[in-house]
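Shown here: the complex without one of its protein chains, the others still in place.
Right, chain A next:
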Amino acid sequence: MEKWILKYFTLIRVMIALIIGVIVTILMIYLISEYPGESLKYFFTGPLASKGRLFNILEMAAPMIFCGVAIAISFQADQFNLGAEGSFIIAAAVGTAFAVSTNMPALLHIPLVLIVAGVTGAVWSLIPGILKAKWNASELVSSLMMNYVAFYFSLYLINSHFRDLDAGFLVSLRLPETAVFGQFITGTRMHFGIILAVVAALWAYYFLYHTTSGYEFRQTGYNKSFARFGGINIIKVIILSQVLLGFIAGVGGMSEVMGIHGRFLWQGQPGYGWDGIIVAIIGRSHPILIIFSSLLLAYLRVGGQVLNLMGDVPAELVNVIQSLIILLITAEAFLGQWKYRITRRQAEREEAAK
């Protein structure tokens, strides 16, 4: 049993963090709400109460998965690039511009628009990569700064050149029918982008754990000196990891436009890049686990919305829980003493068995 705990310690730690998060949620609802029983029900079972809400969760999880997976790939190569947000939005803007200015059959249009968006995201994200590889400029700072540049450039592009003057508010022209995702369950907003997100996660898993490049990424992430010593080209890893990050986040951004809104309509930063970091951390940078952490976060968000709508607790409650969980997961010392005690007992036992 204790051996088992040690083996899966990080996973167990995440679980315990989640459980504590849930307990705190319950306590807070009891403190805030006039009728806590009802509120609890809204929060926890609300998201599952109707087909519509269930699909809401899936639809909300898709961009989180895209960004989470993108970030996980760079995390695994020990790059702390915060640029998913920037790549996400600039790819959506440029992809939208491309989609509304071209005309071709859907079979060609959809993939081409996605590729244009992905490449835009990749090129954008390449800049901090090159700065890092050439001058060792922190990718954390440069990618963060570039998020603002990406955001305002996107607004400029859409508002000044591709704005729908008839819409009555600031949005882009509508994408042509040939460039929007169909729904795979009619009557819902279950669009093809959700499937694409899961495919991206599966591909990332395959890439990281089964290919030579993925091996290079992980070894560089584990120990750069070792990777270099062994002959791995770590400059290539740094640059390629940012390119992949930008590409996947970019496809994620475009897929939101093509699947949900049919046009570019953000006038504020959508924040999916940040959600991506959250789900990547909760999912321990593992692409498959990120699918689940994204679903979890989306579930909490929808729960928060239901609670906000029907109950008397503000949706911000979710932010508190989310922060608490992240804090517990990233605090290395959390449960450290417990692990130490088990390790010690285990060592003594093996000792006695000798």
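The working rule: a contact is a pair of C-beta atoms (placed from the backbone, for glycine too) under 8 Å apart; a residue touches a chain by one contact, two chains touch by 3 or more; residues count from 1.
FYI, contacts and distances are computed from a predicted model.
In the listed set "ABC transporter ATP-binding protein", "Carbon-monoxide dehydrogenase medium subunit", "NAD(P)/FAD-dependent oxidoreductase" or "Serine palmitoyltransferase", the entry agreeing with the UniProt name of the missing subunit chain is "ABC transporter ATP-binding protein". Only one of A:50, A:101, A:138 or A:211 touches the absent chain when the whole complex is considered: A:211. Which of A:227, A:278 or A:307 touches the hidden chain is settled by the complete complex: it is A:227.
On the side of chain A, the interface with the absent chain consists of residues 210-213, 215, 218-219, 222-223, 225-233, 336, 339-340, 343-344, 346-348, 351, using the contact rule stated above.
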